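The complex appears here without one of its protein chains, the remainder shown in place.
To keep things simple, chains are lettered A, B and C as they appear, and every chain counts its residues starting from 1.
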Amino acid sequence: MSDRYIRQRTLNTFGDAAQDKLQQASVLVIGAGGLGVPALQYLNAMGVGRLGIVDADTVDLSNLHRQPIYTENDLGKFKAEVIGNFLKAQNSETEKVIYKTFLQPTNALELISEYDLVLDASDNFGTRYLVNDSCVILNKPFIYGGLFGFEGQVSVFNYRGGPTYRCLYPEMPDRVIADCNTHGVLGVVPGIIGNLQAMEVVKILTGIGEVLSGKLLLVDTLSMQTHKMNIAAIRENLELKSLTKEQYMVPCSSMKGLDPEALEAAAGEFFLLDVRSKDEFSAYHIPGSRNIPLDELGDRKGEIPVDRPVCLICQQAIRTKPAAAVLEDHGVALYELTGGLRNYLEFIKGVRIPDTQ
Amino acid sequence: MSDRYIRQRTLNTFGDAAQDKLQQASVLVIGAGGLGVPALQYLNAMGVGRLGIVDADTVDLSNLHRQPIYTENDLGKFKAEVIGNFLKAQNSETEKVIYKTFLQPTNALELISEYDLVLDASDNFGTRYLVNDSCVILNKPFIYGGLFGFEGQVSVFNYRGGPTYRCLYPEMPDRVIADCNTHGVLGVVPGIIGNLQAMEVVKILTGIGEVLSGKLLLVDTLSMQTHKMNIAAIRENLELKSLTKEQYMVPCSSMKGLDPEALEAAAGEFFLLDVRSKDEFSAYHIPGSRNIPLDELGDRKGEIPVDRPVCLICQQAIRTKPAAAVLEDHGVALYELTGGLRNYLEFIKGVRIPDTQ
Amino acid sequence: MKDILLFGVTREIVGGATVRISEEEFPKDVASLKAMLMEKYPPLKEIISLRIAVNNEFAKDELTIGSEDEIALIPPVSGG
Partner (left out) sequence: MKDILLFGVTREIVGGATVRISEEEFPKDVASLKAMLMEKYPPLKEIISLRIAVNNEFAKDELTIGSEDEIALIPPVSGG
């Protein structure tokens, strides 16, 4: 395998020394979507020694136009797993670590502490502020990328005393700025921005070039103009010592359906949460499922783990909707058993059970 | 499949009209390497109706760091085929056309005439001038991308009377500028430049934004500075009517080995050229192979087709080397049967034949 | 006349890539520029953390400006 990186090793001002630094480094990529896909493809190909991939989401048809590593065969599969497997086939010399979870206040510090730096490829403000605050606490630099329409933003925050994301945008925006997947985006724009983020990773890890610390790079792809704006560091933002009580908004994910077949195939991946009454649960339930009746759910959220997606179960997939609303801020990906247990039992037994709802 | 492009259809100033224009368009991508891989991934994902892929090269280990759609399992396979198959799985709604050939003076006009525009993702000056001249003759715009170390260049040439590549660089450079794969390149740099080329394709096809016609975009990834330089059109360069007699240099490719197993699996893909003597050929040859003895090769080159790669065959893979030198300017990808016919016969029959060389 | 550069959602609010301000009405500092634009385009008021850059530096409200300065409105963006 001696000549995999030969074109980087022969590059002036890069060479063996920089290649070895990449090999010894570890990068945590938050989000395997529009920005994460290209960044992961190139970081892996260039030889970053250990890549962590944090994403609890599954591949949806509407992702394919801008996340072009996922194929039509991958619909419904976990993004982190699909891209993780691809990256392993692409470069067996480096380590890939898959986290099928969203970044949350409960896991952020632990996850990030195991990596040299973070590439923020998330798609919502809650995660961005959580990445920022966690990186400040742990003293790790992170590479920020953001998108709006045909424009992108790139910067490196918390690098050697430089400014943080809060020095740029002090307060978390609310609903006026389109969050999550509501806004349009041309497929190749995250490709450009995600690759610029990967370039900043290489600069930090190897010491080549000028790191975009203290600068916000604005890219307007329609005019192909770039601007660099200077950001001043604000000392108090660098002195954060713990995650604030402020509520970090939950990642973008509306509840998705799992049909009985998909649930059978992947039951172990989910926390199976049955929200029917105790009596209904006693009469029949899916083996391995846990019961918290809908009316107790608000008080008993703490019993629900946040390290894997939750599949909500009820009789006819009606009570799963208010249950999802209650769990909206729990920071986990939510699924529901499509058609409820009625549909499930028909699938596994050909039995039609009476409607008790 | 209604919501595959929903995020593009909902994008202001894009919408259904632009999406439909992409669907009706055709783009020929010359080269499936560092620039071609990202451009193809995104053009396909965004929904360009027909994509042609021109590349006679096979995947080499030293390609993987900057062509991150190819995996370790693809080593030795034809790039155009590997990426073509991936693109089909990624988007079954659009057409992919695979050309396992290099662009040559003999095929350029025919190939390009079937597409709306060309994305030049080649890696050598000969092909760049050939793309330019062919596009001028056929009145097609083409999107240029070039790389040097950590820098890239992007422009759109021959677009609505705008300048051509010859208006920027009038004469073909010779050996001083490193050509082919001799220079180093950091993996993600072609990723950035190839995506910027794909963005220009979208602008031309849909009418959004400002096309980089008459401008050379310079991107320095080390400082993340961009510059745009104005290029003036020179009328005589736009009036070219046929490919000049000037020798377009051949694409970059040194001879690669094909082991007997790989040859068996893909014999139909190659022109099998046996360079042994007539007598040796009469005594035994691989079915379907053609004989031109090494000492006649210079005079009889014209008998060798240029629409597919050539696999050179001799007894022990010794005479293939001078044969390759003779064919260097023939414009086809060259392979040799590894270990020659001796090795091949051992493989297919377990027979060891005597050395007649 | 002076063109203020717009980015992100401010382009959609204003309906273009720039907004033009005449010499006479040009405000004296960043705070009055903000106030003026928010009055003209009320949805701008709703943007928490809307930043203004003057000559490629993010500026505080009290910074004095003139029509010779390069000014840009840069809101947060969330997409990824």
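Convention: contacts are C-beta pairs under 8 Å (C-beta built on N, C-alpha and C of every residue); 3 or more make two chains touch, one makes a residue touch a chain.
None of these values were measured; they are calculated from a predicted model.
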Seminar exercise, completed: Output for the hidden chain's shown neighbours is B
Exercise. Of B:171, B:239 or B:279, which residue touches the hidden chain?
Worked result: B:171
Problem set entry | Which residue of B:6, B:61, B:75 or B:218 touches the chain not shown here | B:218
Seminar exercise, completed: Contact with the hidden chain, among B:160, B:227 or B:278, goes to B:227
Problem set entry | Absent-chain contact - pick from B:151, B:259, B:296 or B:346 | B:151
For this session: Against the chain that's been left off, what residues of chain B make contact? List them.
Result: 31, 33-36, 120-125, 128, 145-149, 151-153, 168-174, 176-180, 183, 185, 190, 216, 218, 220, 223, 227-232
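Please note the rule applied: only the chains that are shown with their structure count from here on.
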Seminar exercise, completed: Rounded to the nearest Å, the gap separating the Cα centres of chain B and chain C is 47
Seminar exercise, completed: Per the C-alpha means, the centres of chain A and chain B lie apart by a whole-Å value of 36
Exercise. Which chain B residues touch at least two other chains?
Worked result: 12
Exercise. So which stretches of chain C touch two or more other chains?
Worked result: 12
